[in-house]
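The other protein chains are all here in position, but one chain of the complex has been omitted.
Order of writing sets the labels: A and B. Residues in every chain begin at 1.
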Amino acid sequence: MAAVILEAQGVARAFGGLRAVDGVDFALQAGEIHALIGPNGAGKTTFVSLLSGRIAPDAGAIRLAGQDITRLPAHLRVRRGIAYTFQITSIYPRLTVFDNVALAAQSRGVRDLQAAIAAALARVGMGDLAGQEAATLSYGHQRLLELAMGLALQPRVLILDEPTQGLAAGEIAAFTALVRSLVPETTVLMIEHNMEVVMSLAHRITVLNFGRVLAHGTPEEIRANPAVQAAYLGTGDAAA
Amino acid sequence: MGFGPFLLLAVMEGLVSAAVLALTAVGLSLVFGVMRVVNVAHGAFFMLGALVAWFVAGHVAGPPVWGWLAALVVAPLVVGALAALVDISVLKRLNYEPEAVIVATIGVLYILEQAALMSFGPDARPVAAPFTLRLQLPWFGYSGYKLFVVVAACAVLAGVWLLMARTRFGLLMRATQVDRNTARAFGINVDRVYAGTFALGAALAAVAAVLVVPISQVHYLMGADPLLLAFITVIIGGLGSLRGTLVAALVIGLSDGVISMFWSPTLSKIIATLLVALVLVFRPQGLFGAKA
Partner (left out) sequence: MKVWLFHLAVLVALAVLALILPAYHANNLARILMLAVFATGYNLAFGYTGMLSLGHALFFAAGMYGAALPVSLWGLGALPGLALGLLAGGAVAAAVGLLALRTAGVSFMIVTLMFAQAGYLTVIYFNQTTGGDQGIVLSGAGRMLAGLDMTQDGPRLMVALGLYAAGLLAALALVQSRFGRVMLAMRENEERSRMLGYDPFRVKLAVLAISGLYAGVAGAGYALLFGYAGAGFAGVQYSILPMLYSLMGGAGTVLGPLIGAGAMFYLIDIASGLTTAYLMGVGIALVVLVLFAPRGILGWVRERVLPWLP
């Protein structure tokens, strides 16, 4: 079995009285694609926010490649190799595509910006759009730009929060192929609602419900797990 | 005069400034609370209220009390109407974007002050008190009008509280405060509520000015100090919290009255402004506001 790259141990976070994440143990294997699923409000986004450092945990520990990063601020976690792409497209709309990706690439101090940007944009198939203002891109291209920014960081762990949301069917297929090509150089952790994408992409799946881990395992194991089925049926989310 | 009576005098002076401050600050706080914008022109509305009071008092014949009473009615109406106009023609078009509103109301402040300078001139002018009653205490005599100011301010504040708690407009304001979009979805005319709130805030400043002009004088730059003090009060009391604003007005008004008797007013202002900055940095919910 491959080495664990990102690990959470008993992490918890409450908002007011609501325990959004309630003692989660989690291990991400280097080089895998790992999907995080669960009904709405299960605490998925809160959990990845804890991993990326956007919010601080009330309890528990987070380790990156064995090093404790629980108290490390978000921007330093990014420097250590955890990239996060937002659920709601978060780019710099008034800057060019080039500048958007440049901000990611120069963050890790690359010498040759031009080359790094060209490589990241070529990877997502947007090489010819570098000069365009990001706000004028189509929605699908904006999501791809967000991904290109994540790639330009050359992260060890890439966290994708609902990356296929709002994409057309053709775009999803291209996106799936792209994510598959990222491993094993990068490790991918993705929150995803589209079960087709999850089942075809993920090597392993973790199911969250009410802030706790309900199950984890391979896609086949998750599909066969009665507790998971109950959770999804219980919230009327079975079709997802 | 011994220390005790001296302190009593200081407290009485402090109560008067607290009363005027409470009116001005509640106006500012109301606007911030409901509309989430900071009105830098609030002091200019105060000045304008004083100016209208001077104008009206000079044009009403008979004993001073008639002119003053007329001013008490006319000044808030005129100033409120002007504020509503500013809201509709400027703030609304900025979509109440907080930073743009500050820049724009700085502009309005300059325009009003300079317009006052052009029409009213650079001199300070007095307005006669509606009545001259002197209370003779064992140690010193005290202006009955000043005590009346305290009572009148309390009455107006009670009126504001009734308006907020018991009337339909108050309900609309509170609903809009909670969530502008939801309020709009429920069919509340948010534009009208905003214009009304902005007018009400300015009118309160005007009332405070009418109360204060017989004690001080009318001058085109007289809005600066009330603005600063109201600012300090609103922030120390917790942005948007009316109760916090009242408590802060009392504390600041009283301490201002007492401190400036013993210390230089400049020094106490330095301390106050630094306090405001530090409160905003370290305790943004205010000293008296509930924790967010």
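Throughout what follows, contacts are C-beta pairs under 8 Å (C-beta built on N, C-alpha and C of every residue); 3 or more make two chains touch, one makes a residue touch a chain.
Being a predicted model, the structure only gives us computed values, none of them experimental.
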- The one residue from B:Val90, B:Leu147, B:Leu163 or B:Ile188 touching the chain left out of view is B:Val90
- Query: Pick from A:Ala35, A:Ala104 or A:Leu167: which residue touches the chain that isn't shown?
  - Reply: A:Ala104
- Note on the structure: In the whole complex, of A:Arg79, A:Arg123 or A:Arg204, the residue touching the missing chain would be A:Arg79
- Note on the structure: Of the candidates B:Leu109, B:Ala129, B:Val193 or B:Val210, the residue in contact with the absent chain is B:Leu109
- Query: Going by the touch rule given at the top, which residues of chain A touch the chain that is not shown?
  - Reply: 52, 54, 73-76, 78-79, 83-84, 86, 90-95, 99, 102-104, 106-108, 113, 149, 153
- Query: Where does chain B touch the missing chain, residue by residue?
  - Reply: 38, 90, 93-94, 98-100, 102-104, 106-115, 117-118, 122, 228, 231, 235, 264, 266-267, 269-270, 273-274, 276-278, 280-282, 284
